[in-house]
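With one protein chain withheld, the remaining protein chains of the complex are depicted in position.
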Amino acid sequence: MTKEAPKTMSTIDPAAAQSQFEFRARFCETDLMGIVHHGNYFQYFEMGRVDWLRKRGVTYAEWAARGTHLPVVEVRSRYRAPARFDDLLVVTTTLVELRSHSLRFAYLLHRDKTLLAEGETRLACIDANQKLIPFTGELRAVLTSAETRAEIA
Amino acid sequence: MTKEAPKTMSTIDPAAAQSQFEFRARFCETDLMGIVHHGNYFQYFEMGRVDWLRKRGVTYAEWAARGTHLPVVEVRSRYRAPARFDDLLVVTTTLVELRSHSLRFAYLLHRDKTLLAEGETRLACIDANQKLIPFTGELRAVLTSAETRAEIA
Amino acid sequence: MTKEAPKTMSTIDPAAAQSQFEFRARFCETDLMGIVHHGNYFQYFEMGRVDWLRKRGVTYAEWAARGTHLPVVEVRSRYRAPARFDDLLVVTTTLVELRSHSLRFAYLLHRDKTLLAEGETRLACIDANQKLIPFTGELRAVLTSAETRAEIA
Partner (left out) sequence: MTKEAPKTMSTIDPAAAQSQFEFRARFCETDLMGIVHHGNYFQYFEMGRVDWLRKRGVTYAEWAARGTHLPVVEVRSRYRAPARFDDLLVVTTTLVELRSHSLRFAYLLHRDKTLLAEGETRLACIDANQKLIPFTGELRAVLTSAETRAEIA
């Protein structure tokens, strides 16, 4: 991802910054090669990210309703081994960078001990008018907190 | 589809009510059986519908921006033969029913002379508050017109 | 769905023929109307179906690997109320018809007590050469059984 001089960078506690989400690969997510299509991994990373936020008390839907959006501005992924239909997959999501107006999550996708893919996404913080805004202190506190409650589903 | 007593039913000229849209099946639309996944056909029907409206001077995006939405309330599809990656497909879209608050499109999907699928969708007419509204006279005139200009792409 | 004279119809125990699967609507499954796009419901029904089979000891992936496929030949869905991002959804899948060479599942999609959609899919039984084959006695026994084990994920 792009290297920029950090400004108002928050300190991230590595132990607190990680969450895991388990799910199964859908039939419709495979392609004619018999494996999960590479584009679908960004749906998996997104699920991991939404779950990561939920586990810190943030319902992204409510956040969006209040006018704060986190559009994805940059992504990358490296594919190590194919995922297949019905595989029980685990996405490990880690907040790796928290700047004043953007943040960066890293992802690992595993089937049991096998690493299938790794990726990163950078998200900007914008308001309802698509204007870049800084994370408020409240949001920053949430983003640097550990999991606060068990996930419901 | 559900049979209801017609009210304020518009007369549709069969010759005018039909348009065709050509496209290729995408790699990512196939599944591990090597054929286009059945759920993707509703994307194809939607492309046919959007193109049908465009060929009658309606940009659905503008329509939506002005507060009129046409949510899909009922669909069906029957699959006759598989579509495969890179197939050059033609969706034939026909307006088959125009009621006061809803309309119905029928679709045929062909690869050359081979019928691959047929389907139908019923759409309601609602405003920005999700309230059912009747089609205005202006919209009704558009919907019962023939193609008015060549499609750009 | 198409009405045909039943042949070698199996008796289905309604109490045994039903299973439920819970999941959350993904961000990427919504469209610009802010609701889950209608085409994605067939992914939800498919998840319900795959889970239904798993709960009766059938791993569809293994079944497919052994050369038996269940392609979808007909679908329909009726949308009652919109599903939204992050909604906790439950799909109730019921085997409603088991013929010699095809079967039919019905689906109900709920958010809490609210019915969001209902649908049906008819699937044919084919071999690796796309030839229609009858369900074996073994498969028929599985399909008419109740849930045999708890779902893992």
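Think of it as A, B and C in the order they're written, each chain with its own count starting at 1.
Operating definition for what follows: a residue touches a chain if its C-beta (ideal position, glycine included) is under 8 Å from a C-beta of that chain, and two chains touch if they have at least 3 such contacts.
As the structure is a prediction and not an experimental result, all values here were calculated from the model.
Visitor: Which one, C:37, C:78 or C:104, makes contact with the chain that was left out?
Guide: The one listed residue touching the chain not shown is C:37.
Visitor: Across the whole complex, list the residues on chain B that are touched by the chain not included here.
Guide: Output for chain B: 22-24, 26-28, 42-43, 46-47, 50, 54, 59-61, 64, 84-86, 88, 152-153.
Visitor: Please give every residue of chain A in contact with the chain that is not shown.
Guide: 2, 32-33, 35, 38-40, 42-43, 46, 64, 69, 71-79, 82
Visitor: Tell me which stretches of chain C touch the chain missing from the display.
Guide: On the chain C side, contact with the omitted chain comes from 27-28, 30-32, 34-35, 37, 39, 85.
As a working rule, only the chains that are shown with their structure count from here on.
Visitor: Taking each chain's centre as the mean of its C-alpha atoms, which one lies nearest the mean of all protein C-alpha atoms here?
Guide: Going by the distance between chain centres and the overall C-alpha centre, it is C.
Visitor: Rounded to a whole Å, what is the gap between the Cα centroids of chain B and chain C?
Guide: 26
Visitor: If you average the CA atoms of chain A and of chain B, how many Å lie between those two points?
Guide: Here the centre of chain B sits 35 Å away from the centre of chain A.
Visitor: Take the average of all CA coordinates in chain A, do the same for chain C, and state the distance between these two points in whole angstrom.
Guide: 30
Visitor: Please output the residue numbers of chain B that touch at least 2 other chains, ranges allowed.
Guide: Residues 32, 35, 39 of chain B touch two or more partner chains.
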